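Only a portion of the chains appears, each positioned as in the full assembly.
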Amino acid sequence: MSPPRGVSTRRVHDSLDSIVDHLRGAHRDLDDAQARRFLEALLEAKRIFVMGAGRSGLVGRAFAMRLMHLGFPVYVVGETTTPSVRRGDLVVAISGSGKTLSIVELGRTAREIGARLALVTAQRQSPLADMSHAVLVVKGPPASTGPNDYLARRMRGEYKSLTPLGTLFELTAMVVLDALIAQLMALTGSRESQMKKRHAVLE
Amino acid sequence: MSPPRGVSTRRVHDSLDSIVDHLRGAHRDLDDAQARRFLEALLEAKRIFVMGAGRSGLVGRAFAMRLMHLGFPVYVVGETTTPSVRRGDLVVAISGSGKTLSIVELGRTAREIGARLALVTAQRQSPLADMSHAVLVVKGPPASTGPNDYLARRMRGEYKSLTPLGTLFELTAMVVLDALIAQLMALTGSRESQMKKRHAVLE
């Protein structure tokens, strides 16, 4: 028997296990009242503006695209024809730490203008959470810390190398926001066929 | 006792269940040889160019950002300072159907130039798959079709309204690509602290 050829894929599987476990935990931990307030903020908004830095910004854009498919008047902060935010608008921020500098600044400006702020974050206690009208905490199980400190740290190191930097937050935020889209479809009576028609054909 | 007030969140939970189930199924179905070839194509490339339309494009950008954190020379097709593709480069396409028109055209051009093509898709049989050197099929369980045609269609309708349009493909592609990043970390001996240093501070 010859050994398997080529590069290993063991960590692909370990990482997939970690991610799916985390998402299941994030579902378990999802606060229903928070989700409700977040949905209501979206439904009550005159217009919706989405923002986030780095990969969180990409997650925000994926959410914004679906809101557009549902017919919401929605813009991405920083894109070319995004107009000025006004009173009555909702600004949706995606920030795992809740303290991304540029996003905190933008959030402050949005509040001064009189817009409402909705936050998707992993940190309930944070500058952005403090200034937001609706906070949706998306967070799964951190490695359960056992009695053995050394082992716990080692496990946590391994865990991080399977999902580096903000990976788990970004994936969880994307999945939870897509689940909100499913609810918004029902709440707005939208059908997939209508969403398809709004889907950009020039791209 | 008064009933809970506000909008329903039932579909948020149903959608999360569908998504997590799908991801678990996609993990089960992942073809190890395909993943290996995809990783090898990334490791052998002189430079990497990522492309995709709509939300698949956003997933591609999230992947490209992590490749940059790992120190790969990587570009997103269509961004400002992305140079011309040459022989020896790898173009990574993200396309659920494998037949997105603009991406097929770009793929053809890339091949003519002598670049290699790697595809993340849900369809093994497709124009893009036919012209690619490495194809990674990411796909979970479609609603298992039972004997009762009516019921199957009804279930499928419900299923789709919980994850409209390309949602399941986009989420699965994002998760699987993040799992590949975990493997690439190990293969390139990268640590999270190094990735953090490469993380953009101006944004």
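The first chain written gets the first letter, and so on, giving A and B; residue counts start at 1 in each chain.
Just so we're on the same page, contacts are C-beta pairs under 8 Å (C-beta built on N, C-alpha and C of every residue); 3 or more make two chains touch, one makes a residue touch a chain.
Only a predicted model underlies this, so the values are computations on that prediction, with no experimental measurement involved.
Trainee: Whole complex: how many copies, 2 being shown?
Mentor: Altogether, the complex is made of 4 copies.
Criterion: only the chains that are shown with their structure count from here on.
Trainee: What angle, rounded to the nearest 5°, describes the rotation that places the Cα atoms of chain A on chain B?
Mentor: So the angle, rounded to a multiple of 5, is 180 degrees.
Trainee: Which residues of chain A touch chain B in their complex?
Mentor: Residues 6-17, 19-20, 23-24, 27, 30, 32, 35-37, 39-40, 43, 53-55, 58-59, 61-62, 65-66, 69, 102, 160-165, 167, 170-171, 174-176, 178-183, 185-187, 191-192, 195-196, 199-200, 203 of chain A touch chain B in their complex.
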